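Here it is, the structure, as structure tokens.
With one protein chain withheld, the remaining protein chains of the complex are depicted in position.
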Amino acid sequence: MKKDYTVVGKNIRKLDAIEKAMGAATFTTDIKLPGMLYGKVLRSPYPHARIVKIDTSKAEALPGVKAVATYLNTPRVKFNTSATSTFTIPPLQPVEDQYVFDSVVRYVGDEVAAVAATSKKVAEEALELIEVEYELLPTVFDPLAAMKEEAPSLHHCEAGKNVPGEKIHIEMGDIELGFAEADYVFEHTFKLPVQKQAQMETQAAVAQVSVDGKVTVWSTTQTPHPSRRILATIFGLPYSKVRVLNPPYIGGGFGVRIGLSAKAEPIALALAMLAKQPVKVVYDRKEDFIASDTRHSGYVTVKTGVKKDGTFTARKIMGILNSGAYCSWSAETPGVLGAMGLSIYYCPNQMYDGHSVYTNTTPAGAMRGFGNPQGMFAVDSQVDIIAEELGMDPMEIRRKNIMRPGLPWVLPYPCQSSGLEECMDLGAKAIVWDQRGKQNQDSDTIRRGIGMAIGTHVSNAWPFCGDYSNAYVTVQQDGSIQVASGVPDMGTGTITTLSQMAAEVMGIAFGQVGITFADTESTPFEIGSHASRTCYASGTAVVAAAQDARKQVFEYAANMLEVTPGELDIENGIIYSTLTQEKNISLGQVAMEAHLRGQQFIGVGRIIPQNAPPYLAHFAEVEVDTETGKVRVTKMVAAHDVGKAIHPLIVEGQLEGGLAMGIGYALSEEIKYDDRGRQLNNGFHKYMLPTAMDIPELEAIIVEAEDPTGPFGAKGVGETGLVATAAAIANAVYDAIGIRFFEIPLTEERVYRALKERK
Amino acid sequence: MQKKILKFKLNGELMELLVSPSDTLVDVVRDKLGLTGTKKGCGKGECGACTVIMNGQSVNSCIVPAMQAMDAEVETIEGIGTSDKMHPLQETFIDYGAIQCGFCTPGMIMSAKALLDGNLSPSRLQIKETIAGNICRCTGYVKIEQAVLAAADKLKASKDK
């Protein structure tokens, strides 16, 4: 039975928006506690070195300095900053390869020491007084070079030279047979750049240790519960004595703090323990660039076997990603790259091999898309190459091969819904696909082109790592409800969306819902905000909790109304019998009656999510200045199957934001290193993320192919906005100038050189 | 170091306090006066999160010497509306989905306000140029531009009344 929703699907005022619009929202960087000290970090100027000697005595003697932390006075417990270390599924073991401070530094920016002082200025001054003697060690910056025998080893590795964790192998069908059946085989290698999340609030944490040893850490983490586990483990504390929370807002994330906020939390806590005073650590922008996870760069090779009619018979993908100096998410990212790259098309014979490689560069970790944009740039660039070779329209070859519900794929959960074809059709219409290839005269200096690409993603992290959620829904005595979920809201609208779902299930007005979130002390375990999972997985938990509460309410109300629970329904806070409408009572009356007799309705949601594929088709229209190589995106259309848009405006916001980041990935964003391992693009002025001047008209189209496993049919949205953007833009550039690029970003110089070479 | 007396109007209220010669305006507003609505995203004038209005113009408060605010009228996000009576920009930012993480929002709104204070019919390009110094990593800017246009319409309508 399906009825119209009263709260779900509506553009309700976001719960966090008023505070944010008024400047009243609290972020970690805004926290000021009595007696709070300021922590600053000394970072390695060298890409690989052993600390031979470290003398902190002068720094300690500086008036105002309250603590200096180094590897000598902080826990020697290895950990991984990423949350994956807390839910890696056995028999796989988490890669724990770093300390709060170590005697070896492995990249420029690696932590050497930290100071807590009464002011930022004093702390900075003290850093200059720390004397460090380094013994330089051999370095390696490229992942292919780092796999060679003669390369320096950064860590002890089982799976191969400098390979963190396990090598990923995925297989379906018979790959050799598939290639044998093909009329043509295509193989191309693509190179991907380092992209930076560049979230607006830098990594930050405030740590406080109470006199009885209880720890409280406010931070920018996207995952308070897993972060608590990491901190408790490092410092040898019971989980119950560590509280991690957001304050409650986070200035963006995009994956950069799934787990710890780089090392802001353990450094703040180590200093707070030494100084016995609260300590605040806020990374400056340069630190955030050089010493906080990036997207993985690397190489992706795609080999595809295809019949003359365009049917794919075999696809093999290989991915080598640059892990940087520590593992972070580098054991999982190659898996998502491969699994998503294989799953967008149906192909009976598939194989993927991939892994990461340690180098002496800034660690790479999670960033929106998590390997998928890398893989899809390669896969969907190649699909356009194949289409052209076969004389097919790019839309047609895709239509012929796309994954459809019920078909087999490499993932351990079934594909149960897809609005992909509808996305392709609506997107093609919006961009006016028929114009493709017809827009230029031979004499044009500015050439126009249209391109498209498609993709899918996940709605939570399973099977790449563990995933589950818990939530409470507590009915208050007046019939309003309190939701408790451990998930943060980093701007993605989580608390609004979860509250909408709770209101819908409970049959009450949105305004009757209160929500507690992002606090390990007042919420049950919940993984947090990553993997496009909050609406889908945390939402499923909240729905389950609300259903549990609703069931209890109905049982109680049924007694009061002298009917059976099964015939009850609730709308606008009024519980009524669907058989005899005059039998009704308000939720508030039932809750109060129960209260007076010693009972509260407490719904508990404990769920292990399935997974569901969101789908997307991106269309780009570009202009290329053939004299300078400058590419300008003039329009982007993104049609997305989101299952069910719980809050369409929030969904559009996710898609548009993803597109903008995808445009940057395609055209201008890249962190390069000099030959001494130093980042060249370590600030907003040098790192070319888009400004308002660089973003064209964006059209987000929402398609709702509801998935039976999602709450109200919803699927993941957060990451999908940039999965296919770069491929769509590169395909549009090909349409404009007839040049295929195997490397992004498509900077003016790269495009110009290619134009020149062709002449 | 010699402390200097700085006198200026902050959100209409006269302020008088001691500052260091090396203090920037954002240090004064956030740390000394506790108005943390103004954010600090880079400390180098490269992101606009710290944008405030000084004598009618948007400035990056992280690179404006505090002393330069002497006798100036400075407006921050805290001064332009109340929860009962929000500034139209605050309303439209909320209603058009222009706010995600919210870290760029105060600076973004202040940039937009400086524009609308002098021009109630801005073009889309003028809006883009106005907020080009305000980095937003969440929204893709489109909803922000729409919100500014809508606020201009609201202001115009209330003026025409």
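Per-chain numbering from 1; labels A and B assigned in written order.
Here is the rule we go by: contacts are C-beta pairs under 8 Å (C-beta built on N, C-alpha and C of every residue); 3 or more make two chains touch, one makes a residue touch a chain.
The criterion applied here is as follows: contacts and distances are computed from a predicted model.
Looking at the choices "Transport permease protein", "Dihydroxyacetone kinase subunit L", "Carbon-monoxide dehydrogenase medium subunit" or "Multisubunit sodium/proton antiporter subunit MrpE", the name in the UniProt record of the chain not drawn here is "Carbon-monoxide dehydrogenase medium subunit". Contact with the chain that does not appear here is found for just one residue of B:L10, B:V64 or B:C104, B:V64. Although one chain is not displayed, chain B still touches it through residues 1-2, 4, 20-22, 24, 44-46, 48, 51, 57-60, 63-65, 67-68, 70, 111, 128-130, 132-135. Taking the whole complex into account, chain A touches the unshown chain at residues 627-628, 630, 668, 672, 674, 680-681, 684-686, 688, 690-694, 747-749, 752-753, 756.
Definition applied: only the chains that are shown with their structure count from here on.
If you average the CA atoms of chain A and of chain B, the two centres end up 30 Å from each other. If you check the complex, the residues on chain B that touch chain A are 34-44, 46-47, 49, 76-78, 81, 83, 86, 90-91, 93-97, 99-106, 109, 127-129, 131-145.
On the chain A side of its complex with chain B, the touching residues are 11, 13-14, 16-27, 29-30, 32, 197-202, 249-254, 284-285, 490-493, 649-650, 652-653, 656-661, 683-685, 689-693, 695, 697-698.
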